[in-house]
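Right, one structure below, let's go through it.
As you look at this complex, bear in mind that one protein chain is not there, while each of the others sits in place.
Per-chain numbering from 1; labels A, B and C assigned in written order.
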């Protein structure tokens, strides 16, 4: 225990971990309310129970604002990592609310957004693709001799895709400083892990790629931090691609519209007891790394921040339809359809 | 040694193994001559040094003529397995010579051909695909409760493809009775294995799929037979997908047009000493499983068979151009282009 | 009522109207009942009944051997379906959103479409799933995929617009000996206006035959899927406001294209507008224009025109997606232009 806390983290840092876990939880819960109010346009995804894995892992990375830091590829289950990397709650709400002001100007949804200065890159939906992309991002680090690393999150189900395999294998062969985080939350939509792989553990996949893999309790933010910190250090030192399995449980449906009725409620209750925020809070208190009032203040702070962000986003406009036209190419404009021109004539095109 | 020979194979069977290895060797050497004479239309691929792996592995399967036996998906490096499964040398030459009489009526090349009665299925070029196909073939065995198995060959390089991964993973999860044969001949075209995988052995990939894997000297036909025989027995008994790595060396260029100059000639000489036919012959003789005259007769027999087959194929016609039109659909004919009609008119279409 | 049939699949038996989605479920259910070589594979189609609940109740009824939850590997399980088809089974594969058919592009175009031609025999195999926009699904849950496959000889592509057609075409597709891509517009799945009472007997709608939705004199609109309904709306307006009489042809099968139906209609009306929800450049309108040029150029009294989505990915936000998609108003405008030509 003291060992974990001795992992180089001071009191302020320990509190910071708590803060980002709360921020993710609060943001998502606020989003549920926004959805009930009809503000959310697409699906709504929760990272409930996975906040510790996301925040603990990303905390091991070097965060910079100027495009020289490490790189993160977040997922819908890694909201906390996104916030930690400087994605703001207001942008988060803007994305879900499809606002004109969103980082993608309403073109893409939820955590599918980007800030190359801060070093995070949102996914596309086809699962596995981001492993290929991160292989290339980290390849560029190696080619240029930079000591940066990249971390890509991906679910247990995503490991079945050819893209996951091709991306991870490419990274391994090329010695790319990539950390493959397997979010082993035991489900892929309604499909249990055993229907996505017959392997006993995702760590068993590592030797097949000639890389080192380690597994960790994904509800334990400090345990995750420690394991990932070692993986990051190895990658930064030139040992190539690393795999880390986060063991936890998806405590909500795949998305808000999924009734989650294929999961044994007892199992959910079991995992509620391992809630990453509750257990961490208890530990901080019991080991004297924080006082109740400090943590309450942090929580209150995140609530206020989330509330303000939600209100800001809600008040903002949707994009103009016409703005759908720009940015397909850097140098060629998509024309206004001739039927929508001032005096409609196909020959005008 | 006596252990290997006690693996249930009698004298006749041991001679049969020898015969099919020779048949493959002789067919390919005859093909080289045909190529020099300008008869071969596309690329020419050799399985030199890999004959023992191909024949030994396929010998563990149940061969039938009526579509009830085991299934084989051959590759360009498994000519011997194809012959063993009843692919005839004359069809082999017809394929390479693009004859109208070829099993694909000149539409496809080399070992890309099919006989579902005999139970073999030729590959398409995109690597890895046949793993998916064999996963489905063997899925059908499982779904119907048949005790048949399927064997798919694939190179070390092919293991990098997403198709290989998706196919193998699907088979493993579904408990398909599939034997994945990794032809680890140390090269993929000019690319050494270490640039296709960082794994130390392909057997290291098996636990990542939750399956059992074994490695064997691919130049030792009896050793291969024994290992594969066990894998086949496991699969047939319901233990699901199996992986076997054949360790050997591609002693020729990728195809005949490849000068092979990126390979250290000493290494090639090393592997020549492990020639699967020479070593097997020596062993049959030294252990009294055959007399020199018997093996000479077998060899002479294959030479005669190959010679006759080559002559037969050479004498046959190329297909009529017009025959390119049929069989795109089962029920719709591709029309003759209007420019080639009797009185060309697009309105005739 | 047959106790063996899950209650929600008995509407047609009970003479009740069904949605397009229910029509598809019925087609699958009836074909699986009729022919035990038919089986299903896909992500979350078992206990969950599929993302859109098309196969709800199927696992309980048919069991695990005929309703198979797959790993997330569209290429892998589509390829496996092909292997099973070689062995005489008739797989129907569900792609959770058809946008995710792209990892299977290789095996579909190179293996499946060429199997017969390469001498490996017929490959009866249906690949079905939801397509189309209007749902705020963003770039990866809204695509139409016909043009990814339209250029591949050996495939058939079906895209129904009504419940009746959906059921009859899907049954025909399952019985067809060629691989079929079957697109289901998710905006039509539960559209109340599309509910209809279906015949309580076995029927198929043959592949490759278009349907004349309404007859007209002044102009032919060739379309399919959701745009059939937009075109009807536009035609009503044109009729009422302009006295323009529009003939509407619903292609139903995109590949093979029912060229005769299009050509005959254009010979009658002299004008052709193609309407598709899919993006513009490289859309199916081009092939239709080419065929009409080849076969009916002299009958054309005006240019062949098209109304389509704009050339961009499908944007997520409502106003953007609405701008992206072809609207009834666009069809009206283009038709007016042609009618006056």
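The working rule: a residue touches a chain if its C-beta (ideal position, glycine included) is under 8 Å from a C-beta of that chain, and two chains touch if they have at least 3 such contacts.
On a predicted model such as this, the values are computed, not experimentally measured, just so you know.
Judged over the whole assembly, touch between the missing chain and the shown ones holds for A, B, C.
Which of A:14, A:40, A:111 or A:135 touches the hidden chain is settled by the complete complex: it is A:135. Contact with the undisplayed chain is limited, among A:69, A:103, A:155 or A:177, to A:103.
The chain omitted from view is touched by exactly one of C:31, C:106 or C:218, namely C:106. Looking at chain C, the residues touching the absent chain are 99, 102-103, 105-106, 109-110, 113-114, 117-118, 139-140, 147-148, 150-151, 153-154, 255, 257, 278-279, 281-290, 293-294, 297, 300, 302-306, 311-313, 315.
Remark: the residues of chain A touching the chain excluded from display are 103-105, 107-108, 112-114, 116, 121-122, 124-126, 129, 131-141, 143, 162-163, 165-167, 169-171, 173-174, 327-332, 334, 338, 346-347, 349.
Taking the complete complex into account, residues 41-42, 98-100, 102, 104, 106-109, 112, 124-127, 157-158, 160-163, 188-191, 195-197, 262, 318-325, 328, 334, 337, 339-340, 344-346 of chain B touch the chain not shown.
As a convention for this text, only the chains that are shown with their structure count from here on.
At the centre of the protein atoms shown, by the Cα-centroid criterion, sits C.
Per-chain CA centroids place chain B at a distance of 40 Å from chain C. Centres computed as Cα averages put chain A at a distance of 45 Å from chain B.
Our note on geometry: chain A versus chain C, Cα centroid distance of 35 Å, whole angstroms. The set of chain B residues that touch two or more partner chains comprises 162-163, 165-166, 169-170, 173. Within chain C, contacts with two or more other chains are made by residues 70-71, 73, 75-76, 103.
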